[in-house]
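The complex appears here without one of its protein chains, the remainder shown in place.
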Amino acid sequence: GKSDDAASASGEAAALRLGYFPNITHAPALIGVKNGLYQQSLGSTKLEPKTFNAGPAAVEALFSGAVDATYIGPNPAINAWATSKGTAIKIIAGSTSGGAGLVVKDGINTPADLKGKKIATPQLGNTQDVALRHWLKENGLNADQQGGGDVSVLPQDNATALQAFAQGAIDGAWVPEPNLSRMILESKGKLLVNEKDLWPNGQFVTTHLIVKQEFLKKYPATVKKLLQGHLASVKFITTDGAGAQKAANEQLGALSGKPLKDEILASAFKNLSFTNDPIASSLYTSAGHAQGVGLLKPVELKGIYDLGPLNELLKADGQPPVSDAAAS
Amino acid sequence: MSILQATETRTERDAVVRLDSVSKQYGSGSNTLLALDRVSLTVAKGEFVCLLGASGCGKSTLLSLVAGLDQISGGTLDIGGRHVSLMFQEAALFPWLSVLGNVELPMRLRGIGRAERRQRAEELLEVVRLEGFGHKRPHELSGGMRQRVALARSLAQNADVLLMDEPFGALDAMTRDILHDELERIWREQELTVLFVTHNVREAVRLGDRVVLLSSRPGRVIEDYPITHERPRRIDSPEVSGQAAEITDRLRAEVARHAS
Amino acid sequence: MSILQATETRTERDAVVRLDSVSKQYGSGSNTLLALDRVSLTVAKGEFVCLLGASGCGKSTLLSLVAGLDQISGGTLDIGGRHVSLMFQEAALFPWLSVLGNVELPMRLRGIGRAERRQRAEELLEVVRLEGFGHKRPHELSGGMRQRVALARSLAQNADVLLMDEPFGALDAMTRDILHDELERIWREQELTVLFVTHNVREAVRLGDRVVLLSSRPGRVIEDYPITHERPRRIDSPEVSGQAAEITDRLRAEVARHAS
Amino acid sequence: MQAEVPVQDNRTASDAAAADRITGLDALELGPRRSKAALGGRIWRSAWPKLLAIAIVILAWQIVVWAQWKPEYVLPGPATVFGDLGTLITTGDFWDGVRVTMIRALTGFALAVLIGTVVGAAVSRFAPLRAAIGSLITGLQTMPSIMWFPLAILLFQISESAIMFVVIIGAAPSVANGLISGIDYVPRTWLRVGQVLGMKGFAKYRHLILPASLPSFISGLKQGWAFSWRSLMAGELLVIVPGALSIGVRMQQARDLSESSLVISFIIVVLVIGILIDVLFNAADNALRRRWGLTGS
Partner (left out) sequence: MQAEVPVQDNRTASDAAAADRITGLDALELGPRRSKAALGGRIWRSAWPKLLAIAIVILAWQIVVWAQWKPEYVLPGPATVFGDLGTLITTGDFWDGVRVTMIRALTGFALAVLIGTVVGAAVSRFAPLRAAIGSLITGLQTMPSIMWFPLAILLFQISESAIMFVVIIGAAPSVANGLISGIDYVPRTWLRVGQVLGMKGFAKYRHLILPASLPSFISGLKQGWAFSWRSLMAGELLVIVPGALSIGVRMQQARDLSESSLVISFIIVVLVIGILIDVLFNAADNALRRRWGLTGS
């Protein structure tokens, strides 16, 4: 990649290629790019933002050296870690927590009502899919990978799921924001389960920041500056909610041609929380659940985090450090 | 004898094909080409009329008008809704069918049963001297053989009116003689009406009840000879040769006059 | 006089085309067809040889072998690497080119400049009596006109050896006469070697230095007549008619014998 | 010698005169039919079935909407959609997107045509090559565009080139296949004529094979265009270049937002572009058929 060519002894790359999705769960990236927070902290290193539509494409790009770091959901990160046998990436910071749940049609009030129903998830084996399957298991319902069982779990992309729900072709969906809010607000769905309620402190990882290990080794200083920008962005969101919403939506509009409706934006922001803490415990737990429902081969996740640089920065800023330890 | 008189005397008879001042123009604007200019011609039932004329004078055009393949540009044309078969100047066999398949096709279209049409097709191949070639494909035949298959296909149509465009052009004299005999036999037996285009004046005299001469572009009827020699005629008989020489001279003169 | 003797006497001369026991077999297995059977034939430089034979006897096959379009199955064939042009039995013009385009094509392939080849093509169209048709498309021509365009295209090739497969089959007697004269003139002026297939025995005698007879399938050389009448000859002169009658009789007899 | 027996001469001049005469005699039947006045008629003749078809579709659609089979936000009515479409196409942004997409589509397609033609010609020329990769060509074509992305990124990083790669690999096989099938069906007679005329190598392709296989080639181009457009729509989702938003991104976005009315607007936009391009191909095709003498009865 370009950054390799311009390697400097100071550990700073000439350019940093940062991936993110034009999606509200990537709000820190949206705002950081929009307000120039990354560029400010990166200084002479040029920021080259790249956008992706989904995790697999981002991982493909990261693997093949087209981006150096990217915001991404927990699942693709685990897959990237697993397939590269722990050599490709590190998670260096958290970004977003919460904002997922099971929205259902009217008339479904208890888990038992789901028997024989069709429920969509974004993708087989992704965070929401695992969450749904685990939750169904806990509630004594089974669902197999082929869409059979007590409850028919149908992985479909968000746009299809939304539309299918609006037309009554499916009975519910376990989806992340902003689709959660849209199903509720636009299609009169009912929130049966808020995933928040299933986790300790209501915190579970939705998005975090990963970096290529090679890049981290070669340009630790650049990575640190990236984290600085990231921290500034998260701080902006937590201190100026309204401003953050506006900035994020403007960037969304610029990227995709159409900003979110205000009510959906507000509702989605309410369900999400933005934090530097990668909430490692939820990642481990979720991976455990995935193994439990047979969607993940056993994988050693130890070492997936490198929170050293983040903690240094937090410490300098007088904030408490974050931990990569599993919840006991 | 002018064509106008000749036509008048025959009009009342049982006319099968009647052209009245038929014109045909190809193209439009500056690219116009007048192929036929007010041609009047009547063919009576059971008549064998041969059409002679220089290359490009409109003989094929005339046949295609009678067959209804092209629209006339002026005049009137009447075939009384009769079933017409046209044998094209090029063999135009279908390459996806075998020789037998090509010959059987018209019968298939008329809904004749498999066995019957196969038998009839074999007979027709015998008539055109192509026994044993039924299972070849058209591309495996020589030029003359293809022409003979096209003839067989034409005969298989069982039409009332047979239009033939240089059907024997690619044949040697001997094969041609045989096919003359065969064609004459079939014409007589089935009481066909035939309009026959050829460049061979002797052939025209050998076969026709009448020989009609067309002028060079645009084609006009310039002469209409009744041929009265007794049948069967032989192509190298003195009568046929004599009349052929006469017609040839007339044609030559007309063509020379016309071109001057 | 048998062909073997005739060939022997000429072999030493400046042979342009030499066939020695050439056989040609089509198809394989049960579908085998022997089209030519040990044909030996030598054509000397500047000679005009006409080839006669029944339909399907292998004349076109012979030409395509000489032109190198098909592989011989036996014997030897030698044309000394000469530039050969073949005029096909069907006109086979390219529909995407105008008449002029078709005639110019061989010159274009030889890299002749635009103006020169245009002029030459116009000349050739005049030779075949198609002035003014240069900008038509092949489908706008009559059968005989297409054949003449193919002739012009063939002449445009400027080949040493001209193979012609019934080039005047679709022409009326008058046009044919004119083209005979033109072909004879070009042949003499350019010292061409011509191998000419026809079904018209008089035409063969009118044009040829020699007339070679092929038997029916499989084709074999059965006779080789030298034609010694003084040129220019007329197709309806008594000498031409007389010799044509003789050859016709021989052909008829041979074909009858062969078929028995 | 030319004056000797002028059996026939060029009679176009006198033909024209004769034609005039005849036009006088029988003006209704003869005469150049296609005058300038008829041009309007011709356009109208080709336009009314289209307009009628569109009218019928819109009417049927409106009736379904009136029948309230589905709520308005699932199936919006023509009025809503055309309103949205109107707003959409009056924004400069939209036209920027069209420009970006069309430039990609046209360059990609042009490259695909180039590559497809070369590969097609090579494959149909060399028997071993055909045996080796002939079938692979169709095989490649059946590969969903999305599966090429890993390779595209691997080779070209995230760049326009990656999009081009996906477009080309989607469209070139069609072009090649069209050419190959055209070449395979060049009538034997023409090939033999070409051989007699001494055509070889490039000249043979230039003067014989390409013109003779043009019909099939054009239909291959048409298919290739469809493939390249579809691949492009997929490819544009790969890289979202800030700034002008391409059609593909906007379309996906409309879908993500479940804005039915916008989705239908984009369907209409893509259809219209597709139809416009097809009209171009048809013009080429018709010109070809006229030259080949395939029009008329």
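We just call them A, B, C and D in the order they show up, numbering each chain from 1.
Operating definition for what follows: a contact is a pair of C-beta atoms (placed from the backbone, for glycine too) under 8 Å apart; a residue touches a chain by one contact, two chains touch by 3 or more.
Remember, predicted model here, so these are calculated numbers, not experimental data.
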{"item": "Contact residue for the chain not shown (choose from D:Ile58, D:Val98, D:Val118 or D:Leu140)", "value": "D:Leu140"}
{"item": "Those residues of subunit D which, in the complete complex, touch the missing chain", "value": "45-50, 52-53, 70, 74-75, 128-147, 150, 154, 173-174, 177-178, 181, 184-185, 187-188, 191-192, 215-216, 218-220, 222-223, 225-227, 229-230, 233-234, 248, 251-252, 255, 260, 263, 266-267, 270-275, 277-279, 281-282, 285, 289, 292-294, 296-297"}
{"item": "Residues of subunit B (touch criterion as defined above) contacting the omitted chain", "value": "64, 67-69, 83-86, 88, 90, 92, 94-97, 105-106, 108-109, 126, 129-133, 137-140, 157, 172, 174-175, 177-178, 181-182, 185"}
{"item": "Subunit A residues touching the omitted chain (full complex)", "value": "55-56, 59-60, 63-65, 76, 79-80, 82-85, 87-88, 118, 123-126, 145-148, 152, 154-157, 160, 163-164, 167, 169-170"}
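FYI, only the chains that are shown with their structure count from here on.
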{"item": "Computed distance of Cα centres, subunit D from subunit B, in Å", "value": "45"}
{"item": "Interface hub residues of subunit B, defined as touching at least two other chains", "value": "33, 54-57, 252, 255"}
{"item": "Junction residues of subunit D, two or more chains touched", "value": "5-9, 11-12"}
